[in-house]
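Read through the structure below, which is laid out as structure tokens, and then see the notes.
With one protein chain withheld, the remaining protein chains of the complex are depicted in position.
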Amino acid sequence: MHDVYQFVSGPLAWAAFGLFVGGSLYRIAAMILLARRKDVQVFEYMSLRYALRSILHWSVPFMSVNMRQRPVMTVVTFLFHLCLILSPLFVLGHVVMFDTSFGFSWPALPDQLADAMTLVVVAACLFFLGRRLSLAEAQYVTSFSDYAILALVAAPFITGFLAYHQFLDYQLMLVLHIVSGEAMLVAIPFTRLSHMLFAPFTRAYIGSEFGAVRHARDW
Amino acid sequence: MKRILTFAAALAVLALVAAAPGLTQEDVRLLAAPAFAPARRAPVPFNHDQHNAAGNIEACNTCHHAYQDGRLAPDDDSVGMACADCHAADGNSPVHLMNAYHRQCSGCHEQSGKGPVMCGECHPRE
Partner (left out) sequence: MYSNGSTMTREPVQDDGLALGLARLTPERIAATTQAFLKEETGARLQVYLDTCVHCGLCSEACHYYLSHDKDPSYSPVGKVNQTILQLVKKNGRVSPEFIGQAARVAYTECNLCRRCSMYCPFGIDIAYMVGLVRRLCFKLGVTPKYLQDTVNSHSATLNQMWVREDEWIDSLQWQEGEARDEVPGLRIPLEKEGAEIMYSVIGPEPKFRTQLIYQAAVIMHAAGADWTMPATPGWDNSDMAMYSGDYELMGRLKRAHFETAMRLKVKRIVMGECGHAFRSIHDVGNRWLGWRDRPIPVIHAVQYYHELLTSGKIRIAKKYDEAVTFHDPCNIVRGMGLGDMGREVAKALTPELVEMHPNREHNYCCCAGGGVINCGPPFRNTRVSGNKIKAEQLAATGVKTVIAPCHNCHGGLEDIIHHYKLDMKIKFLGDLIYECMEKPWE
């Protein structure tokens, strides 16, 4: 198991980060180049002011009409994304591993808080699963890949929780945690998780069209 | 009610550990440098003689290394000194105390292919 651990936390981690960063840069650059050829209006009508206006209204909870119409979904979505991004970046284990390898660290979250945030992510994934299964408008457009992506996101958090508490087989859980985390990172540029990369652009563009061209709100 | 139950459970566990045969204070030390207090992870149980026997470690300075003018002094050792004497916990030394432990222990374990390398293998849940 130690060989496996050393492999997944060493070369495989480098590969995963490389694919995540390189893949993300590649996809954004490729889209910008494609847009320059095929979607010139995206650049022509991009307006910093209205892009930021739109991003602001959709980054603050309850600032858009749709968010106010669905308060539960809004709260869950915001908590989910907040915990999803912050807990891996600031959980003690990750900060310490980084420090050990690179001699470089930053403040970590208290353990109980990181633990709670992990559970929030898992609970939110269950909520999204329930939503997909029970809401007709979501069910109608859900395919296998939507469930797969949900599982991909939940997996590192479930295994991370189990490994931290040393429940079940600790060594196995830690390895699964690392592998699933790497899988999720690599999936970001190449699956629908790429909304992480592209959402700022789609928002900025529609915000610019609505604000600068059509003089209307888009929230 | 919940607190009382937790407390009772903790007491029971302590009693079991204390009653376990062969585990005496002398054999197993807990690596708990005062500089770490309050520590966020459990101190690492460490049996000096067993560890050296298992690892075929003969020279003291394999672990108790000594540096002079920023260079490793291969014939010297630092037996009798605490790690924290050189490696400050607050990050003011080139290798702060936590990194000194982590790199020293798991670095060697990884290289030699022996001994624990995963976080929880050394730091048990309390």
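Letters A and B mark the chains as written, and numbering starts fresh at 1 in each.
Assume contacts are C-beta pairs under 8 Å (C-beta built on N, C-alpha and C of every residue); 3 or more make two chains touch, one makes a residue touch a chain.
Computed from a predicted structure; not experimentally measured.
Listed by label, the shown chains that the missing chain touches in the whole complex are A.
The hidden chain makes contact, of the residues A:S9, A:S54, A:T159 or A:S180, with A:S54.
Take subunit A: the residues that touch the chain left off the picture are 31-32, 34-35, 37-39, 41-42, 44, 54, 58, 64-66, 69-70, 73, 77, 135-143, 146, 192, 194-195, 198-199, 201-203, 205-207, 209-210, 213-219.
Operating definition for what follows: only the chains that are shown with their structure count from here on.
For the pair subunit A and subunit B, the distance between mean C-alpha positions equals 36 Å. Contact residues of subunit B toward subunit A in the complex are 40-41, 95, 98-99, 102-103, 106, 110, 113, 117-121, 124-125. Those residues of subunit A whose C-beta lies close enough to touch subunit B in the complex are 2-3, 5-6, 92-93, 96-97, 99-100, 103, 111, 163-166, 170-171, 174.
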